[in-house]
Every structure is written in C-alpha cells, then in structure tokens.
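Only a single protein chain was left out; the remaining protein chains are all shown in position.
Going in written order, the chains are labelled A and B, and every chain counts its residues from 1.
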Amino acid sequence: MSTNTTNSLSGVLCSFAFAGVITALMTAIFIVESQLLIAGVLLGTIGAIVISSKFGVTSIILKSLGENENLSNALAVLVTLALIVIFYDDHYVLFILCTILLYSVTVLGLNIQLGYAGLINFSGAAFFGVGGYTAAVLSQYHSIPPILTLVIGGIIAAIVGSILLLPILRTSGHYSALVTLAFALLFKVFLDVNDSLGGAQGVDVGSFTLFGWDFGNDITIGSYDVSFYVPYVLASLVMLCVVFFFVRRIERSWIGLCLDSVRIDEVSSSCFGINIVRWKIVAFTIGNFVAGLSGALYASILGYISPANFSFGDSLMFLSILLLGGIGNLWGTIIATAIVVVLPEKFQVIQEYRLFIYSTLVLLMIVYRPVGLLPRKTRTYRPGESS
Amino acid sequence: MSDSLLQCTGLTMHFGGLAALSDMSLHINKGEVLGLVGPNGSGKTTFFNVVSGIYKPTCGTVIFDGKDITSESPQAVYNHGISRTFQLSRLCLELSVFDNIMIGNHKRLSRGFISNIFSRRKFNEEYEDGLKRATHILTALNPELANRMFDVVSELPMIDRRRIEICRALISKPKLLFLDEPSAGMTHEETRQLMDEILNMGSYAKGLSIVLIEHEMNVIKRVTDRCVVFNFGQKLFEGTYSEVIADPAVQEAYLGKEVE
Partner (left out) sequence: MDISLLAQFTVNGLMLGMMYALVAVGFTLFFGVLDIIVFSHGDVVMVGAFAALTGHYWLTGIYPDMSMWVELFFISCISIITVAAFGMIMAKTMILRLRSASPLNTLLATMMLGTVLREAVRLFFPGGSNPKPFPVLLPDISASFGDFTLRFDSVILFVLGALLIVSLHLLITKTKLGMAIRAVAQDEETARLMGVNFTLIVLITFAIGSAVAAFAGVMNGLYYNEINFGMGLLLGAIGFSAAIIGGLGNIYGAILGGFLFAGLQTLGAVAMPFASAYKDVFAFGVVILIMAWKPTGLIAEKTSERV
C-alpha cells in the first residue's frame, strides 16, 4: 500500500534509455527498405525481447516505467515527437504514424465498451466511418473550424450508435453480438448503394483550413520543406493524449469500477445499487463518440474515403488489436496497433499474405495466450500506487 | 410489532408450475438475528431474492422500515438499506479486494464525470473515506486481510472471500443484512470464527438486523435469537432454537434423517 513512490534515479535513467531504444528501433524500421534487413531488425527485436525477458531486464524496464507514470507518458510523447522531427519530410512515414495514433484512439474507445463494460461491438469501423463521412460532408463548408468538425463527427457517431442501444440493452451474449454485427454489414451495404455519399466509389474529404491556412499544403520553415502531414500527426497525437488521459481516468475512478462490475456480474452489481442500463449506455456512447472522433480526423488526413475503408473486416481488425494488446491494457493497445499497422506496410513480402498471416496469428493468440501481449493490471486508483 | 424492521405478508413466488414460496409471512425485528432453516429447495434463497428485488413476487407485500418496497428494483432495495451475500460467492474475482468492497460502498460514491475525471478532489476524499472504512471492517474480520487490500481476490482462500463478501455487504451500513449460507465451503471451525467476527463488528453492526440462512445447527443455536423453518416454500414453524428442535413437525421435515 505504498503511496507515490519516490522515483529512483536508476528507474528514471532506465526509462530514458528505453525510450531511446524505442526511438532508434522505430527509426530503423521506417528507414530500412531492404526486406532482408527488415526481417533482420524484426528478428533482432524479437530476440532482444526474449533474451531480456530471460535475464529479467523486461521486468526491470516495466517496473521503471510503471514507477513513474507521468515520466513514461511524457517519454512516449517525446518518442513520437522525435519520430516526427526525424521524418519531417517523409509523407509516407508520417501517414503511418497518423494511422497508428488514430487507430489507437478508436481501439481505446472500443476498450471502454468491451474491456470495461463488456459490450462487444462488431461495428467499430462503422462508427469510425460515421465520423469520416461526417467530416466529408462538413468539409464542404469551409467556415467550420476543424476541432468542431471532429467533435461533430464524434457526436454523430454517438447518435447513430444510440439507434442500437435498445436491442443492445435487451440482449446479452451472442444475441447482442448479432446486433452490432448486423449493423456493421448494414452500414457497409448502405454506403455502397447510397449515391448521395459517393456510393462504392467514395467521396472526397476537403483538408482542414484554419485561419485561412490550408492543412493540405506543405509548409516551409526556414530552409526546410516540412510535409503537410506534420500538423496532422501533431493533431492525432494530441487526440490520442486527450483520449488516453480520459480513458485512464475512467479506469481509475468509480466509473471504471462500476463498468467493471457491470461486466463481471450484473446481478450482484444491481444488488449494490449499480445502474446497469445507465453504465451500458454511457460506455457504448462514449466508445462510439471516440471512434467517430478519430474517424473524422482520419478521413480528413486521407482526403478521400470509400466504404471499403469501413468494412466488417476493419471492425474485426480493431477488435483483434484490442485482444492482441491485452483487453483493458491501454499501452498494450497502442503497441498492438503499432505492430498491426507497421508490419504489413514495411514488410512488403507479406503484403499479399497479410490477412492470412494476421488472422492465423490472432487465432493462435486466442488459443494459446488469451490475455494478450500485456495483460491488464489490477486497478490502482492513483499513479504509481501498488500493492 | 412496533420495532419490526421488515414485514413480509403472503409472499408467493411461482416459477412456472413450481411454487418456490407460497404465502410466506414473516417479520424481522430491529437488532435481531433471525435464522432461516429448511431442507434444500425449500425456498430460503428465493425469499432473499424476492425481498432484494431480483425476482418480482407473484403476490404478497414487503414492508421495510415503514415503506412498501414490494417489486422494487434491487438498486432501490439496496438504497433503502438492505444488503446481502450470495449462496454461491459472487465476487468479482479478477478485481482487487478493495475494488470489491467499494462496489458495496456504491451508495457513498459519486458517479458524475466532473468529480471522477476532471476535478479529483471529491473522488480523493471518497477514496480516503472508503479505504478507511474498508480497513476498519476488514481489520475487525481479519487483520491480515486488511494488509492485502490491493491483492486480486482470485488469489485468496475461500474463507477470505467470504469475509470480503460480508465486508462488501456491511460497508454501506445497511439496516438489514442477508447472509445466505456464509459457511458453505468452510470448515466448522472457520464458520464459527466467521460468525464470531460478524457479531463482533462493533460500530458497523450496531443495531443491525441479520437474517441468516444456515444448515449448520450449531451456528444457528449460537447466534440466532429466533428461527423460521421453511418447508416446500411455506413456513413450517417459528420460534427459538430450542423450540424449533423440540418440534416434532420440524424433526420430521428437516432433522428427520438425524433422528432416524
């Protein structure tokens, strides 16, 4: 029951060193083009993880990071900023960074639904898409500030999701799985056949403009040509930080406790005054809002979206990321997203086989390590506090 | 009757064709420990479930503390001051001891987003308060357990889980506590210990009324003021422990096996 541990110097140093290693690793993965080298880097990483687990280094690192959460969070932001600086003119890398950040946001939203409240949502990509299409529609009106576009995207997603609330509240288990599954398919078909939203061909999304500055143009700072993606990556990073903070706070509050209780045992929850309907509504709505929020930004970054971006397969991918990372573990989510997004992009050899390999891996994971890469830890209500 | 806390009249609960409770009338006085005994399937747990709002009774009324709480939701019943444990332990095994106990403390916790997420002042006060209360009760039950407040429940032995369930039920300072076979899965010695602990709760149990379902007649003898014997969903007999075991009808229905 020790409260706020004083940060040991070695712990701080260890955290910094780890952040440096991660930056170097990500840089290497992004820079290296030769497939052979990439394979080498990957194998090296896996080898390093295995060896360091053997000698207890992994647990030392995890402990140092866990000891001082504020520092670890700041370091994670620093790592991202460092990558942005290193790749300031590389559209491709910056776009991958955006994808990682925004997919993580969406999966964090799903985590509130599934990880905390136990509501399975097979239409994550649909709500992501509602946000995206909202951004597409709103981008025709240049006077709307970007931040408002994002929030409206989230709100519309939450409203669309509320259509499903009644069946979701009344059903449970597989019956409830069908509700969102049916919606995911319905949504995709709807987009495919609905001409006013571009049909199967998709629709353009105008870039953000703020005070007359168009986000779609490259920026020149001094003698450096900075990619137009940089502001977008920064915006994505801010969004992830805000959502991460929010979800973390939910977890470490009575709200998170109530959601956990609703997930684990509805009968006993109700015998201790917990309003099951209320918490399910809250969790489902927030999750969809967050998905819509990130979808709106993602669509603005892509500049062009089509129904193919928001298929049932994408919903499945979001859920698998959640499962791979470890349901309820926020860092696990981000790491799993990075792996799922980066690997097939960089490892072109497997590009064609990517779905095959990826679904096989998830399948094996569920059978042999159902808790995911980083299992959720027992709740502590204050950072650094532990048993 | 003036100091009766809970008054049930004509409670009946049908599951399809089966009458798990029929025309059950009983009352519990303030500060009393009432024992419920009866053979398996005689409707004791169903009685708890009906009063605590999990099942809606087919007919009958439940008056608690002067208010009609028949067919109210479990949430409302909890807020009126009735708390319970379950026959088959229903703890959240993957959560910590503290988390489980705080679920029982739900009444005192704020649920708003402002106080939980943004300004944490109120949350922190509630947290400190909850931790103090939980430590207080757990220390009374078992001081060692109080040191394991942030351990996961699934790592704890059965008796500690029972203690946590009781702590979860007690922390909201209920007026009436339902204990459904707290001794299930424990040895005689452990049961005795646990009952002693409950009766020695001090400030948390002052004026508390308890309804105890128990098969272990020694426990009934030691802790109850009065007993009600259930049989086939009906009240077979009501009286003190010595009256109960002296009654021939009870002996036939319930203790029959032992007498033979």
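For this structure, a couple of remarks:
Everything below uses one rule, namely that a contact is a pair of C-beta atoms (placed from the backbone, for glycine too) under 8 Å apart; a residue touches a chain by one contact, two chains touch by 3 or more.
None of these values were measured; they are calculated from a predicted model.
Summary of contacts with the chain left out: across A:Leu150, A:Leu181, A:Val230 or A:Val243, the touching residue is A:Leu181. Which of A:Val12, A:Ile61, A:Ile120 or A:Leu373 touches the hidden chain is settled by the complete complex: it is A:Ile120.
Screening A:Leu9, A:Leu36, A:Ile221 or A:Val367 for touch with the missing chain picks out A:Val367. The chain that is not drawn here is touched, among residues A:Ala17, A:Ile46 or A:Val193, by A:Val193. Residues touching the missing chain, restricted to chain A, are 114, 120, 164, 166-167, 170-179, 181-183, 185-186, 189-190, 192-193, 267, 312-313, 316, 319-320, 323, 352-353, 355-356, 359-360, 362-363, 366-367, 370 (touch as defined at the top).
Here is the rule we use: only the chains that are shown with their structure count from here on.
The geometric centre of chain A is 43 Å away from that of chain B, both derived from CA atoms.
Across the complex, chain A is touched by residues 52-54, 73-75, 77-79, 83-84, 86, 90-96, 99, 102-104, 106-107, 109-111, 113, 116-118, 123, 126-127, 147-152, 168, 172 of chain B.
Within the complex, the chain A residues that touch chain B are 1, 246, 249-250, 253-255, 257-258, 260-261, 264-265, 267-275, 378-381, 385-387.
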